[in-house]
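Moving on, here comes chain A:
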Amino acid sequence: GSHSEPVKIGVILGFSGPLESLAGPIGDAADVAVAEINAAGGILEGRSVEVVRGDGTCADAAAGTAAAERLVTSDGIVGMVGAMCSGTTGAILQAVSIPNGIVQISPSATSPGLSTVEDNGLFFRLAPSDARQGQLMAEIISGKGISSVALTYTNNDYGKGLADSFQAAFEEAGGSVTINAAHDEGKGDYSAEVGALASAGGEVLVVAGYSDGGGAGIIQAALDSGAFDTFVLPDGMVSTALTDRFGSDIDGSFGQLPAAAGDGASSLEALLNDAGVDGASVYAREGYDSAAVLLLAMQAAGSTDGAAVAAAVLDVANAPGEPIGPGELAKALEILAAGGDIDYVGGSDVELIGPGESGGSYREIEISGGEITTVTFH
Partner candidate 1 sequence: MAVKDREADAFLIGDSMTGGYGSGADILHGCTIAVSKGEIAVIVGPNGAGKSTAMKAVFGMLNLREGSVRLNGEDITSLSPQDRVAKGMAFVPQTSNIFTSMTVEENLEMGAFLRRDDIRGTIEQVYDLFPILRDKRRQAAGELSGGQRQQVAVGRALMTQPTVLMLDEPTAGVSPIVMDELFDRIIEVARTGISILMVEQNARQALEIADKGYVLVQGGNAYTDTGKALLADPEVRRTFLGG
Partner candidate 2 sequence: MTLTTRDILLFCAVFGLIAATGFFQSWNVALGIFNMGLISAIMALGVNMQWGYAGLFNVGVMGFVALGGLGAVLVSMPPVPDAWAAGGLRLIVALLAGAATIVAAIQTWKRMGKGLARTAAMIAILVIGLVIFRSLFDGAVEAIERVDPAVSGYLGGLGLPIVLSWPVGGALAAGAAWMIGKTALGLRSDYLAIATLGIAEIVIAVLKNEDWLARGVKNVIGLPRPVPYEIDLQRDPDFVERAASWGADVATASAITVKLAYAGLFLTVLVLILVAAQLALNSPWGRMMRAIRDNEVAAEAMGKDVTKRHLQVFILGSAVCGLAGAMMTTLDGQLVPSAYQPLRFTFLVWVMVIVGGSGNNFGAILGGFLIWYLWVMVEPLGQTLIGLVTAGMADGSWLKDHLIDSTAYMRLLTMGVVLLVVLRFSPRGLIPER
Partner candidate 3 sequence: MIVVENLHKHFGGFHAVDGASLEIKAGTITGLIGPNGAGKTTLFNVIAGRLPPTSGRVLMNGEDITGLPPHELFHKGLLRTFQIAHEFSSMTVRENLMMVPADQTGESIWSSWFHRGAIREQEKALLDKADEVLDFLTIDHLRDEKAGNLSGGQKKLLELGRTMMVDARIVFLDEVGAGVNRTLLNTIGDAIVRLNKERGYTFCMIEHDMDFIKRLCDPVIVMAEGKVLAEGSADAIMANEQVIEAYLGTGLKNKVQAEAGA
């Protein structure tokens, strides 16, 4: 295309369907990144960036694929942020991104299966594979001298993968998991699950779910019935939605989420909040970072060609280079334009390893006084 034409990128998330309430903030955060870049004069010598949204639905791979297909072949997007759920992500990758040579960066797909998928080098994700988090969570819990936990997970690839890797690691470390029970999203009533969890017993309850979905429902029911009062919260659970709802009732609960050491996370959260986006929502920061990495890679590659962009992603995301935090996209563009090297850190401490996924540094948190407080970084 000519130089004055805008560069179009797609943002495909589950805007309708079971995880619809998570999709909004992620998409909006991506918009914030794009707006920042446009304010800095765009990429590739002044081309502005335009976002085209598509509904991945999270539940209907075919509809998600059709949306992606349309974005790529009709709207003419040259890169894609998405999809949200691992299922749709895999489908779109196979059916659309690979055939059309489009770079796809998912902010939130965490299924370990995606690590080994045949992707022709086009697929990246900023969320770490769940395998690593499970291990870390086991370490943190054992570190507190807790030896027996009850475990519940949201019944999808994220929850199941996390729960399995955690259970394996925790039992390895000598702990015992009294029960490992799934819960389904959006089912409203969780008394049966909590009944079983309570009966199985355990010092704390590990909830591998979503903070505005079933996970919160489980905590509510557990608190109501007095079954548990301390919860272990992995990434999907840590958000202000949780503290807004339960306040200091869950004081003493703890957990971890992928996040950078330093203040990238908090400054991005502030940045997003200023733009009217819930910066604390799960994967919102990764949404911003995904869009940023994608566009910076285009700038670095000096073109929108898929293969070239794919090759540039790792350069942009990893050291060496000038570290780039949230809100510093203008600076990054400048450096790249001048032929320099950057190391994008962003709000989620982006560091891509192996097959192009986040290596995973984590922030350990604790709830105290109804607030999420950072304990340390791993």
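As a selection rule, all candidates are chains of the complex that A comes from, given by their letters.
Operating definition for what follows: a contact is a pair of C-beta atoms (placed from the backbone, for glycine too) under 8 Å apart; a residue touches a chain by one contact, two chains touch by 3 or more; residues count from 1.
Because the structure is a prediction, the values reported are computed rather than measured.
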My understanding is that every option belongs to the complex but just one is in contact with chain A. Which one, out of 1, 2 or 3? 2
Residues of chain A touching candidate 2 in their complex? 15-18, 20, 23-24, 53-55, 59-63, 65-67, 69-70, 72-74, 86-87, 90-91, 94-95, 98-101, 111-118, 120, 131, 155-157, 159-161, 164-165, 182
